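Before any comments, here is the structure.
Of the protein chains in this complex, all but one are displayed in their positions.
Right, chain A next:
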């Protein structure tokens, strides 16, 4: 290291030399995230929406179930036996529309964290202060995924506990239930996963509207395109989407289907998307002119 030969300006605090540490970048990204008012709004509104939709569903289901007669009326003689009404209480905590909204919110948080730097021009200030681009992106990813994991866990637990309390007389499950625990874990981790996908899209698109549209296309519309089961490869692509993986983990079965996703496959899909998204985000920032 070279010695600094200049005098400190204004005779103020001498700025001591400090070795480069990853922790410094984590602190910087933490300050950046929480010094924007939009962070509070997006995270707060997103969490309340998901919890609200699920709790409302549980509440109305509980209400309807309470009004059902204890024994269904006997069918008139001669009619074929109807299937018994089955009610999956746990499902009310993991409603598809609610969690799809959460996916978009999480993805947007990740995308904003990256494209916000590019659209404002802040990225040039950031990279002049920290020329090590890989470290900058990794630190940002660490902070965003950390916060989103905490939020995802809080939302999933709250949604489960509230809905199952409301449905306590109609087969409500507890967090100790293995299926419930897996559903909570899968839903909690959906948030950081989508945030990473958002970061990758934000780093490639670098444009606000483009990144948000890209996020919705990737997370929600792409799986719809590959829903068919006529060709196995189409179904397998559809199965490799985060949404399909989450549906398996949260126990949202829409009939077994010809090519179901196993729980192990679902976790692998999560891991692959997270790793891929991180790689894309790092390389996009590293390779292109800022």
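Please note the rule applied: a contact is a pair of C-beta atoms (placed from the backbone, for glycine too) under 8 Å apart; a residue touches a chain by one contact, two chains touch by 3 or more; residues count from 1.
In this text, contacts and distances are computed from a predicted model.
Participant: Select, from "Serine/threonine protein kinase", "ABC transmembrane type-1 domain-containing protein", "ABC-2 type transport system ATP-binding protein" or "Biotin-dependent carboxyltransferase", the UniProt-recorded name of the complex's unshown chain.
Facilitator: The chain we cannot see is recorded in UniProt as "ABC-2 type transport system ATP-binding protein".
Participant: Of the residues A:27, A:60 or A:262, I need the one that contacts the missing chain.
Facilitator: In the full complex, the listed residue that touches the missing chain is A:27.
Participant: From the list A:45, A:122 or A:225, which touches the chain that is not on show?
Facilitator: The single option touching the absent chain is A:122.
Participant: Give the residue, chosen from A:69, A:131 or A:178, that touches the chain omitted from the document.
Facilitator: The one listed residue touching the chain not shown is A:131.
Participant: Kindly state which of the options A:38, A:60 or A:227 is in contact with the chain not pictured.
Facilitator: Of all options in A:38, A:60 or A:227, contact with the hidden chain holds for A:38.
Participant: By the contact definition given up top, give the residues of chain A that touch the hidden chain.
Facilitator: Residue positions of chain A that touch the missing chain: 2-21, 24-25, 27-29, 31-32, 35-38, 116-117, 120-132, 135, 289-290.
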